[in-house]
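Shown here: the complex without one of its protein chains, the others still in place.
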Amino acid sequence: MISSKKVLKIITGSYLFLFFGYLFLPLIFMGIVAFNSSSLPQVSPWEGFTWHWFHELSQDSRMWDALTNSLIVGVSVVCISVPIGLAAALLLTRLQLKSRDLLYALFVSPILTPGIILGISTFLFWDRAFAVMGGLWTAIVAQSTFISAYCMLLIMSRIQRFDRTQEEAAFDLGASHQQVFFKVTLPFLKPALFSSVALAFMQSFENYNTTLFAIGFEQTLPIYIGTKLRQFISPAMNALAVIFIVLTILGALIYEYRRMMERRKEAERKKQAKALKKAMAVQPVPAMQGA
Amino acid sequence: MRKVWNQAKHEFGPIGLAYVLIAVSVWMLVMVVAPQLIMLDFSLHPLLFPDEIGGPKDVWTLQNYEILFSNRLHMIIFLKTIWSSLLVTVFALVICYPISYYIAKVARGASVGWLMVGLIIPYWINELLRLFAWQIILADSGILNQAMLWIGIISEPLNFRAGNGAVILGMAYAYVLFMVFPLYNALESLDRNQVDAARDLGASWFRIHRRIVIPHAKPGIAIGCIMTFMLGAGTIAAPQLLGSPSSFWFTELIYTNFETANWNLGAAYATILALLCLVFMAIMLAVFRVSLKELSR
Partner (left out) sequence: MGQDVQLSNVGMCFDEFWAVRNVDMHIEAGEFFSFLGPSGCGKTTLLRLISGFLDPSEGVISINGQDMRGIGPNKRHTAMIFQNLALFPLMSVAHNIGFGLEIKRVPKLEREKRVDELLELVDLPGVGDKKVEDLSGGQKQRVAIARALAVEPSVLMLDEPLSALDLKLRHHMRAELRKIQRRTKVTFIYITHDQGEAFTMSDRLAVMSDGKIEQLGYPDAIYNNPATPFVASFVGETNTFHGSLSEIKDSSAIIDTPTGPLHCRNPQNLGQGTDSIAFVRPETISFMNGAQADNSLPCTIDTWSFEGAFITIQLKTGDGKPLTMRISNRGADLNLEPGKDVHVAFSADNALLLPKEASHA
């Protein structure tokens, strides 16, 4: 007789196995292909291990151009989105507006709009208003419309944990608005700003749908990949995928490690605070020497 | 209004206020609202030769929108887009609910971290590459055909990419994880004691989820569904990479219109797509009785 607990365990186990199998097997197959000598992108027949496809990829000058463009676009998007996200977050958290909810909905709407719409509308707008026909600039603007909203959400969640009296204290001690912002508020927001920078860059670096419509004849890395994948596929693309996957795994590990460290620190701090309180309640106050 | 203005000056100081106002209004007006209005404007005008613009033929018209309803093929493609996005959304909800619940409320200690890493890795990998993986699996000489041939279910390789199946499979795979994180966030704030208490009272597993867990997860479910549907309906990568020339998708329709410089029809169809997502969102928010504010959690 098997207990119902055991049954539950087996069901959970197989579900987890299937779920992660579903997520990872396709990626693993894709990775293996990169090392197969066969000139068709396939796992089998296995024709021997090779680094050849990585070499071929590195010879592709269009890939390097696309990568350069992606870096330019990514950095520009960061420079536009983070300041906008910060401003929007400040506006929403600092002012007691009656129309706050409406503004909030408006600000997050780019995230909820299909990416291609943002690309199309930005392209049309710049063409019509400034006669700018696609290119890196329109791609940067189009991506920034929704990436700013992501930055705003990230920064907002940190601002909401900020103790405003710190700002008042600084103000009271003679600081100007700018000094308060740069010496007190900004240092507190730093972690959220760093995450916004990372998030904005990553979102930009891998964006396809929006960019495709906005960029015209230029290419970012995802556009390059998309074009390649629609044509005859060489395993060099798998080599590129492997590079992406390795970088992603590294990134995810670092991200999770830092998150865990932060949680541990928080728990530690809480513990210490508790211990301190206890100690203070018991210990007599040390005698003071008058001056 | 005057009060808000005074408060704003008080809060930010003159330079800070200028920064906030300029940044936000450039974003909203120049980057979001004006482009949408221009797109709408394009969609309401007929396709004209450059020298006809401003002439007598340059009038407001709904004719671009009417094409969708008069062209049977386009209508079928449109309905197919709705139908398959819904399918993908439901699929994502069904397979992500258990894992979200498991990570949020069942798993403990270090395994939570590893499970999270397991979700983040595929989530962060470029959507094109996720679709590419299925391209390789579903290819004529791909692993799936080879496996089926080897087992002997089939004697000839199948062309998986002929119909719409491959696109839907790819869409599901590429966007499934957009359901996990909203669900996880919502479930994490559920008090485990509530579940334990219900279990003590003898509530069945099914009842606990229906009465306690799912009501609590409502905002997460709504947002996960909105995101997944929007990404599914709005994807152009999936049909481009996994579709066949014989099966066309709504986003591809928009794209070809742009390639052939029929911006007006393209803009009209894009507007329809945006409206579709808006309607879906409104329905989800109404059905689950949540507000957009939950997004910030």
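Letters A and B mark the chains in the order given here, with residues in each chain numbered from 1 onward.
Going forward, a residue touches a chain if its C-beta (ideal position, glycine included) is under 8 Å from a C-beta of that chain, and two chains touch if they have at least 3 such contacts.
The structure presented is a predicted model; accordingly, all values stated were derived computationally and were not measured.
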Check your understanding: Thinking of the complex as a whole, which visible chains are touched by the chain that is not shown?
Key -> A
Study note, to complete from the structure: Contacting the left-out chain: of A:Ser3, A:Ser61, A:Thr165 or A:Gln231, that is A:Thr165
Revision key, fill the gap. Out of A:Phe20, A:Phe188 or A:Tyr255, only one touches the absent chain, namely A:Phe188
Review point. Residues of chain A in contact with the chain that isn't shown?
Key: 163, 165-166, 168-176, 179, 183-184, 187-188, 269, 276, 280-281, 284-285, 288-291
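Simple rule for what comes next: only the chains that are shown with their structure count from here on.
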Revision key, fill the gap. Contacts from chain A onto chain B in the complex sit at residues 12, 15-16, 19-20, 22-24, 26-27, 29-30, 33, 40-44, 83-84, 86-88, 90-91, 94-97, 101, 104-118, 120-122, 124-125, 128-129, 141, 144-145, 148, 153, 156-157, 176-178, 181, 202, 206, 208-209, 212-213, 222, 225-226, 229-230, 233, 237-238, 241, 244-245, 248-249, 251-253, 255-256, 259-260
Review point. What part of chain B is in contact with chain A in the complex they form?
Key: 4, 7-8, 11-16, 19-20, 23-24, 26-28, 31-32, 34-36, 38-39, 42, 95, 98-99, 102, 106, 113, 116-122, 124-137, 139, 141-143, 146, 173, 177, 226-227, 230-231, 233-237, 240-241, 251, 254-255, 258, 263, 266-267, 270, 273-274, 277, 281, 291-293, 295-297
